[in-house]
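This is the structure I have questions about; it appears just below.
With one protein chain removed, the remaining protein chains of the complex are shown where they sit.
First chain written, first letter: the chains are A, B and C, and each begins at residue 1.
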Amino acid sequence: MSPRRADTGGRIDRLKTIRFTFDGTAYTGHAGDTLASALLAKGVTLYGRSFKYHRPRGLLTAGVEEPNALVTVLKGEVREPNIPATMVEIHDGLVAISQNRFPSLAWDINAVNQLGGKILSAGFYYKTFMGPVFGPLKGTRFWMFCEHFIRRAAGLGSAGSAKDPARYERMNAFCDVLVVGSGPAGLMATKAAADQGARVMLADLEPHFGGSANWSEETIDGAPAADWARRTVAQLAGRDNVRLLPRTTVWGYYDNNTLAALERVSDHKEHPGKGEPRHRYWAIRAKSVVLATGAFERPLIFPGNDRPGVMLAHAAERYANEFGVLPGERIALFTNNDSAYRAAVALKKAGAAVVAIADVRPELSPEMRKLAAEAEAEIFAGHAVVATEGGKALSGLKLQRFDLANGALIGDARSIHADCLLMSGGWSPTIHLASQAGAKAEWNAARQAFLPPKPTQSWIGAGAFTGSFSTAEAIAEGRAAGLAAAGGQSTPSMLPTVEAVPGDPDPAPVFEIRAKGKSFVDFQHDVTAEDVRLAHREGFVSVEHLKRYTTLGMATDQGKSSNVPGLAIMAEALGKPIPEVGTTRFRPPFAPVSIGSLAAERFGDLKPERLTPMHDWHLANGATMYSAGLWYRPMIYGLSGETVEQAYVREAKATRESAGIVDVSTLGKIAVQGPDAAAFLDRVYTNMFSTLAVGKARYGLMLREDGLAFDDGTTWRLGEQDFLMTTTTANAGKVMQHLEYFLDVIWPELKVHVTSVTDEWAGAAIGGPKARQILAACVTGTSVDNATLPFMGIVRGEISGVPVMICRLSFSGEMAFEVYSGAGHGTHVWKALVEAGKPFGLVTYGLEALGTMRIEKGHVTGAEIDGRTTARDLHLDWMLSKKKPFIGSAMMDREGLIASDRLELVGLIALDNRPLNGGAHIVEEVDEANPHDSIGHITACCYSPALGRHIALALVEGGKARHGTRAHVSDPLRNRFGPVEIVSNHFFDPDGSRMHG
Amino acid sequence: MVEHQSPLEPEFHVGSHGNFEHGVEIILTETRPGSIVQLAAWPGEEKRLIAAIRTVTGLALPDGAGGGVSDGVKSVFGFAPGKFTVADEAEGLAAAFAKVVTSAIGTVTDLSHGRTAIRIAGPKAEWVLAKFFAIDFSLPAFPNGAGRSTAHHDVFAQIQRTGADQFDIYVFRSFARSFWKALCHASEEVGYEVQ
Amino acid sequence: MLITCPYCGPRDVIEFTYQGDGNRERPDPASQNFEAWNAYVYDRLNPAGDHNEIWQHSGGCRAHLKVVRNTLTHEISSVAFARGDHGSAARHKAEDKA
């Protein structure tokens, strides 16, 4: 006999057939089925293989806590591994496969691991594989050899490398009350809070709201509980102040009532809507939270408790009542508490034979006896299951008399023929979110469960979450919680009436039946009761050691059903009460969360692109773009057939021969305004700015507080109280924060405002012997001659009808000008300049040529101002004013910063006329086989068209003193060694005659 | 006058997009104000600055942080202590303010080129914006006319509510195209029209 | 974590930049007291409990804030502008209600 679909019952739509495949076999199910219920209805008993021993496993649960029935869902090449079949809603075209088996689920070669069970006990890996002490497998080699095979045997499903075409999204939400869980408690809380006018969100991880009402077969307000839930949800759905989130797992409880939830928006659809995300990640800031998350049923630990066909009692109840599926024809139950009796009745009603109820308790209440009679089940009070039989499906079990006082088994075992065994070991409230919120759970001896702690954040519990397992309590607590969360006053009013089967919420304190055979505590990870006791023998007795040593509770279900039984077994071994062993603090997430949902809108779009105003022109004119931070900048404007080096050499050469133009819009620009602006800049820069005349610019250097170089750039005085500071592209944001910090925190008395105006201005730097002529040809409203526009002078004028600001300054070492215009006019001005330059042989150049010319001039950039160099190291000590203190001045002369062996900036010329490499090191004596004694490294290098040599800038120990000496590059990574001459960093035109004109 | 080039140009596709067969629930557009300025008062001079704003624009700022007002042509809102953004369809705001905001009151910074103004309107405007920004867009929390400074990762944004379901978003020009693309993408779900 | 900016109201921590120990005193710029400078640049109070900190609302109004925050619970007990001279008119209305 086997499981089957009942003719009636459940909320599935029997008129709607859905086709899907599992392990390549075509199946049908009905709308409303999960993969688990649909397969179970077809008689499937084998769903997966366990992690270590590859034992055959069936369904243990019907929900999110399922440890056994993990599948991979395939969407074309895209794989979603390790999904519990209980959480997959079937749809047409669904393709699922089983995992961790070879060659097939039914015949798995790794099942031989079971034979080594005793050796493969907890701690096995730590005690062996150390390998030989000498020989070819010494050191880590032997372990790595073994590990190769271990890794291949381990793991569950496979991840793919194909990019997921699905869309993920994030949603920021704010509400007064977030209700987690939609059972009777959650529904009542939602309704009560909504009635108060609060903004309420209700989330439940199941597709259908109602929780236990969907399967309890109780009666609320005279109607079946499921109907009551449906009606209540329909009322809530119509309200503006309520947002309902089905299929939404609230998985994280973060600081200040920030909660994270995952909504599975379209997993259950064959074709998601246009633009519809697969998952939506809700970041919810809730003023208060109602936790109505229910409880998880626990398994009992006894030999053979993992055989397919052994299932939690309430899970069978769910399969019968929600899905109309009978998990077996001849069903036995094994319990330590009353809740299983309801399942017996439900399964009987659904059409199964309930052959036996084994209860560890010798005395049963008359109510339970009545329920057993209703189920027509034989009662075995004071009995326990001591073995199960069958292979890939259960065929029978053995019972033995059990002494509740001491756990002893008495008398002969008795066999019972059954194809399904339901077990109930009591219930553990789902306190994960409360624990994440920051407090420690408290053990309740009567309930034999950890109950939620006192709130450390703003939440209120209700229902089974608090250990109140009856529906009547859930309804009362739910309403009270909803009211309180919404800040309402409790008013006496009628609560819905509940008719439920009776039952004592307190189980007998029995977790394990100690008999011969493997009794599983953690099903997925194959942790047995013996493993727990072995951990005890070896001293791994704290709960964290237990977890880590045995891997108990570390599987994909995170010990939802195994934690408490594991603790109980350890407690018994220690002879201590359970709470003294401890409880682990739960960490996010409550249930596994797709990584796509967490990346959300940034999946495929990690960072925004920052574009200069002339970006499209560059692309249209042959530029190869270079990604610099978030910016894109032209690297070269290559002609067809040119290499990068040919292009930049051509561009640099042309610039020095006639003229070149480069986009410098990415430079950081900060408006520094106010009566104290000049005084502020004097403090910020190492050199003086208060003495700068209006209409002039000056090169400035900033240090950090610790006295090391920070950033450099020119600052332009546009008015008495109005400066335009420029920074390096890379440091723009940092400099801005640096200035803001000093103005806000250190010198609030200064009247200075700083504003980022980087994006306000388009910048074009035009340089070369013909640059001035080109400007003269296109600039109107001002002269650009030496008198009007001297070195570091600023003028305003127009180009092609657009206002521009021109500053004569030079990075390339040529006579050069920076032309700033409003960003919206950037391309217009750029085009006009390019046009005006045509008769003069103007070229556009990119970062490579820019870098080449700056190396030739020995200017520093980020590669030299690397956060470890001082002004002296970079020969910028001439900029350190002695007339005033400035940021860093007090700290810059400490012993470590003025030592003689510091790395100093030098120039290098390759004496072998071969290209140098960035990042190559410098040595006095080359030793290619065993490079050693580096004295520095190359920070930037190029072929210099101006010098006709391969040159570099480098930081070298005591560099200045080495000018004129020989050294070698040592670049073992790229096998480049060779002699270099150490020279001044000012390779080209050191007296600046070209730029001064 | 030479027109300001929009940074959105190659990605600005007028028409209906996304899931629009089920109705368009978002309208996206670029408002392209002629001028945008930032005004900042010295501590204690906020009231005089607010008066200056009224003089130049005729707009009376409501009290409180983030207060703002828009008449459809000119808009102003506070975005930081003592700091305000003013936008006008016409050019010339900076020059106008330079005359009345003396150095005793505060500073004027012209950002007419530096910020791009994107308008999102429609019944799903709050929904789409909530995909980007961790602020509460509901009307009681974010009243009409009010301004907010916020950010979506690297993209800073100043947002003014200019209608029950309409928001103007000011972003740095260099980020505008990237942000616009993301905004369009996020609007596909509900159907959107670019105008 | 949410920080209630006195201007912008409660905002997610993602909008803020931590600027460290708010107890540090910067010596007078001209001071030659190197011990004081060293202490200012390198030494930090690092209490387990309430901590005076500086945060910048860098993804919002960009004001620097003095925040008292518990390093064990992350609870924030006070937030104020670092430069205490913004008038109350500049503050967020939500704060008045709170």
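Just so it is clear, a residue touches a chain if its C-beta (ideal position, glycine included) is under 8 Å from a C-beta of that chain, and two chains touch if they have at least 3 such contacts.
One rule holds for everything that comes next: contacts and distances are computed from a predicted model.
Trainee: Please identify the absent chain by the protein name in its UniProt record; candidates are "NADH-quinone oxidoreductase subunit K", "Branched-chain amino acid transport system ATP-binding protein", "Sarcosine oxidase subunit beta" or "ABC transporter permease".
Mentor: Hidden chain, UniProt protein name: "Sarcosine oxidase subunit beta".
Trainee: Looking at the whole complex, which visible chains does the left-out chain touch?
Mentor: Hidden chain, whole complex, touched shown chains: A, C.
Trainee: For the chain left out of this view, which of A:Lys42, A:Arg548 or A:Arg796 touches it?
Mentor: Only one listed residue reaches the unshown chain, and that is A:Arg548.
Trainee: Which one touches the absent chain: A:Ala381, A:Ala599 or A:Val802?
Mentor: Touches the omitted chain: A:Ala599.
Trainee: Out of A:Lys16, A:Lys576, A:Lys607 or A:Arg914, which residue would touch the omitted chain in the full complex?
Mentor: A:Lys607
Trainee: May I ask which residue of A:His271, A:Arg537 or A:Arg966 touches the chain that does not appear here?
Mentor: A:Arg537
Trainee: Using the definition of touch stated at the top, determine which of A:Leu347, A:Leu433, A:Leu708 or A:Val779 touches the missing chain.
Mentor: A:Leu708
Trainee: Just the residue numbers, please: which parts of chain C touch the chain that's not shown?
Mentor: 1, 12-14, 17-18, 20-21, 34, 38-39, 41-48, 51, 53, 55, 69, 71-74
Trainee: In the full complex, which bits of chain A touch the chain not displayed? Write them out.
Mentor: That gives, for chain A, the contact residues 51, 78-82, 118-119, 121, 123-131, 133, 139-140, 143-144, 147, 150-152, 154-164, 166, 168, 170, 252, 254-255, 258, 260, 283, 438, 530, 534, 537-540, 542, 544-545, 548-549, 551, 554-556, 558, 587-589, 592-596, 598-600, 602-607, 609, 626-628, 704-708, 863, 866-868, 891, 894-897, 917-921, 923, 930-934, 937-938, 970-974.
Note that only the chains that are shown with their structure count from here on.
Trainee: Could you let me know which interface, A-C or A-B, is made of more C-beta pairs in contact?
Mentor: A-B
Trainee: Centroid from C-alpha atoms only, then distance chain A to chain C, rounded to Å. What do you get?
Mentor: The computed centroid separation for chain A versus chain C comes out at 28 Å.
Trainee: Compute the distance, rounded to whole Å, between the mean C-alpha positions of chain A and chain B.
Mentor: A distance of 32 Å separates the two centres.
Trainee: Can you list the residues of chain B that touch 2 or more other chains?
Mentor: Residue numbers touching two or more other chains: 134-135.
Trainee: Out of chain A, which residues touch more than one other chain, so two or more?
Mentor: Residues 283, 285 of chain A each touch two or more of the other chains.
Trainee: Okay, in this complex, where on chain B does chain C touch?
Mentor: Answer in residue numbers: 43-44, 46-47, 63-66, 78-83, 134-135, 148-151, 156.
Trainee: If you look only at chain B, which of its residues touch chain A in the complex?
Mentor: Those in contact with chain A are residues 1-7, 9-10, 18-19, 21, 38, 40, 42, 103, 106-107, 109-115, 130-136, 138, 141, 153-155, 172-175, 177-179, 182, 185-190.
Trainee: Where on chain C does chain B make contact in their complex?
Mentor: For chain C paired with chain B, touching residues are 6-9, 11-12, 14-15, 57-63, 81, 83, 85-87, 89-93.
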